[in-house]
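Every protein chain but one is kept in place in this view of the complex.
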Amino acid sequence: MIGWNFPSNNYGQITGLNDAGIETFRGNPWDSLAREINQNSCDARIPDSIEPVRVEFEVMNIPSSDFPAKEAYIKMLQESLKYWSDNAKTVAFFKNAVDVMNAEEIKFLKISDYNTTGLTGANQGRQGGWHNLIKSVGSSNKDSKAGGSFGIGKHAPFACSDLRTVFYSTMDTDGVEAFQGVAKLVTHSNDQGEPTQGTGYYGEAIRNEPILQRDRISEMFRRNEVGTDVFIAGFHAEGDWETKVIRSVLESFLVAILDQKLIVKVGSIEINAETLPSILENYTKNEAECLSYPYYEAYTLSNASKFVLENFEGMGEVRMHVLPGKDAPKRVAMVRSTGMKIYDKGSFRTPFKFAGVLIAEGDEINKFLRQIEPPTHTAWEADRHDDPKYAKAVIKKLYAWMNDKIRSITPSDSSEELDVEGLSDYLPDQFDDFQQPIPSLSESEGEKAAPKEIQMQTNDRKSKPNTQHIMNEGDFPSYEQDMEEEEEEYTSPGLEVEGKHTDENPDSEGDKESDGSEEDGDSSSNDNEPDKGEEGPADIEDKAGSLQPETEKKLEPKAAKNLRITQSRIFCIDPAAGKYRVTMQSNEDGYGYVGINILGEVGGEKAKVRAAEQLGEPIDIENEIKLGPVLFDKKDRTVLTITLKDPLRCALEVAVYAN
Amino acid sequence: MAEYFGTEGWHFPSKIRIEEIDLHMPASSTVHYDLENTKKVYAALKDMTLAQACDERMWVYLSHQTFWNYMRKRWSVETYLKKDKPEEAIKERYFFMSNKGRALVRHGIARLWWYGHVSYDETRTDPFELTAVLLSKLDIAQSLLERVFSGNRDITRAVLAILYQKEKVEQIPVTRNVFRSLMMYINQLGGVTILDALDRAELEKLIGAKLNALLA
Partner (left out) sequence: MQISSRQYPHPVLSYYSDDFPNSDFQASLKNSKTPNTYLFDAECVTSSDGIHHLIEERKAKYAFHFECQTTRYRRIFSSFDSSFKFQLPAQDVEGRVQICAFILAVEDIEGYALNEFHPDYDGFGFQIRKGDILALDMERSFYAEKEIDPLRRIPSIFSIQPNRSEEAQAIEVDSSGNKIIIKLAPDNFEYYKTISLNSSLQPLLSSLIVIPALVSILEMLKHEQNNEVDYEECRWYQVILMRLKDFGIEIGSQSFEQESTISIAQKLIGDPLTQSFAALMNLEDEGE
């Protein structure tokens, strides 16, 4: 039986609206939501995967008729209203909830993750991530590195729901699918008139189990790939919730994103390592309370100081990046290996200002730190440890190391001394022994100043007669070739696949190299292959080259061997159609094959010709570039009319093919 | 360093205050922050003259001294060792190639300035808007900058503005081949018409029309 079920409380504890779990987040639900969701998704990352975890926040408006067991739910709301009728706050809440349910559409916030394991063990009773999330309140059995120590993080989404109701849908790595709803509300009278618990479930009523069969899960709630969806029903969308979520992601997950362990999409904005800089500028750089920008600089700028302690107290690696700065906040972000920031450490006594990022990488140190974090994961508190004294000592040592390293930095004051511009012309410091004696200055020393006299040379470009312009197959200025060779090395080295990449999808738009194919340096084929000409002139060259056997003509007359063009004139008679008249003078009689070149400002390419005729008779064109046979008479001029494939008004030249 | 420059204490042209800025380290081989770094370099050196911009000594100082860490990560020498001619490859990133015209676009730091130079447009609210277009795809920066007409900022900005309009505003993608054909067209045009005689609006009109024709 599928439906809403609020188990009876057996006339025991009554649950009101002030549930402890949700109140923790009331102050800033967006920040908490973002932190908890991203943390849990990061924890669920597929082990050994190099792909980043992806989390997407999307608002949807769903017809209220699609709300699971809508009628029963509304009835429950009204029962709750009745039960708590003398509590103004509760009444207000439920009145609002009923309004939300009675509207045409209900707003949902859907949060999906990808490249995670999904919530496991849904079909196995009590164990596994699924049940831990849904049912238990106390400890979790996730391993130490996972960001969520006590599992209380799951309350955050409820704080963002006007209905305090959230639906979960998952598909795990074994293909097990599950769907269930949780409503964290209040004690009320059920159909049998008994008081219920505050928390109710939507799913299989018996034993409050999830729905496991795919076809019984309504389509909009189904997962199509491994991972988890969280649907926050009656999403309380305050005007700038997106901004708040983005800021939260930036503040808490800066390092995860920079290290490419996490990508977050909020509405249409995607936050990844590449887009991060501009998003930081737009959202947090100029916000006084936001520290992510200085942390970003400390973490990425090339001259920031980096300190690595390979084995901190036998617990693994710890590293810290520090960057002095005039307006820096004097804080260090304390980050664990998932890339999530736990808190900002201050109270440093240094003469200069700086920003820093500390990352606890080692497995052991992460386990230790997780144990001493409160449910909100915003501090490291020694008292939470089984052995507080020991914990205190460890933390103290960590802080001491940090202070030591920071103090070892002397901020450079390169611009603490300046000259007065232009004064050296009048009062130069020329008696300095340390200065190189002037006479020995070589030509290249010193600043360039006034221009020298110039001598003009003229370059006579009297045209060389076209006797020299004999085309061979595949003959063209090497301009395009050079460019293609250089492509290989253009971007970051190490991408030996570049050559390959540029060819694979000649027509694909996204030339950004973010597809996985280039990570392997194994494609040895590239370095040896000259870059293939898939475009422009090189293309034509290759085609021409490959399709041109020496003896191509079947019945056609042989080209006169020593035929050359001694003079030519080409002009455009119809620019819209790309028609040109070509007049040639030859040195011999006979047949010949000609080609036309388009000359650009620099270099050029073979012209593709659509049609050609001589004295009204059409002339064959091979591969769109080789025209012939053309009959030449040395006593007269040969006139052709050609039409270019693309109507273009351009500078041309004509030449004969050697063979 | 000392041998290269011949003297100690290289006195930096005092007007240029590049010590004030720092560059972001690439996060990976694909995320190299060329856009952010271009903005920084160009903003700091915007008023540099062309002659200064071609001065190898300054750029080499920057790539070896000020931004050494950045250079080592962005253009890691180790990966060059696997190539045919590692010295050549290293040389063109850290020093200047013999082909002066190309050298500027190959040098690890100078190229950032040139990207800014050909795309900075103060008439736009975000003056680096076209720079983002230039660097959005590998091919654009390369194809554009290795053409002779890249010396004319009106032409380069006209091309980028047209691309911006097409891709970002009209949401129509421009493939690599189409872009290359567009470059070829401009070159062909330059064979008959002196492009430098046309103003920005005229250039955009011509280039825009050709792009539409290519996409049709």
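The letters A and B name the chains in turn, as written, and every chain counts its residues from 1.
Operating definition for what follows: a contact is a pair of C-beta atoms (placed from the backbone, for glycine too) under 8 Å apart; a residue touches a chain by one contact, two chains touch by 3 or more.
Just so you know, these numbers come straight off a predicted model, no measurement behind them.
Novice: Please provide the labels of all shown chains that the missing chain touches.
Specialist: Looking at the entire complex, the absent chain's contacts are A, B.
Novice: Could you tell me which of A:Q213, A:T410 or A:T458 touches the chain that is not displayed?
Specialist: The single option touching the absent chain is A:T458.
Novice: Touching the hidden chain in the complete assembly: which of A:D86, A:E421 or A:E617 does that?
Specialist: A:E421
Novice: Where the complex has a chain not shown, which of A:S568, A:S586, A:Q614 or A:T638 is the residue touching it?
Specialist: A:S568
Novice: For the chain that got dropped from the picture, name the residues of chain B it touches.
Specialist: Per the touch rule, chain B residues meeting the hidden chain are 11, 15, 17, 49-54, 100-101, 104, 148-152, 191-198, 202.
Novice: May I ask you to list the residues on chain A that touch the chain which is not drawn?
Specialist: Per the touch rule, chain A residues meeting the hidden chain are 415-432, 435, 438, 441, 443-464, 568-573, 575, 580, 583, 599, 601-602, 649-654.
Following the convention adopted for this analysis, only the chains that are shown with their structure count from here on.
Novice: Roughly how far is chain A from chain B, going centre to centre by Cα mean, in whole Å?
Specialist: 22
Novice: For the complex, which residues does chain B have touching chain A?
Specialist: For this pair, the touching residues of chain B are 6-7, 9, 13-15, 17, 19-20, 22-33, 35-36, 51, 55, 57, 66-67, 69-70, 73-76, 79-80, 82-84, 89, 102, 136-139, 142-143, 146-149, 173-177, 180-181, 184-185, 187-192, 195.
Novice: Where on chain A is chain B touching in the complex?
Specialist: 258-260, 273-274, 277-278, 297, 300-304, 414-415, 418-419, 421, 434, 436, 442, 444-445, 447-448, 483, 486-487, 489-496, 502, 506-514, 518, 527, 534-536, 598-605, 648-651
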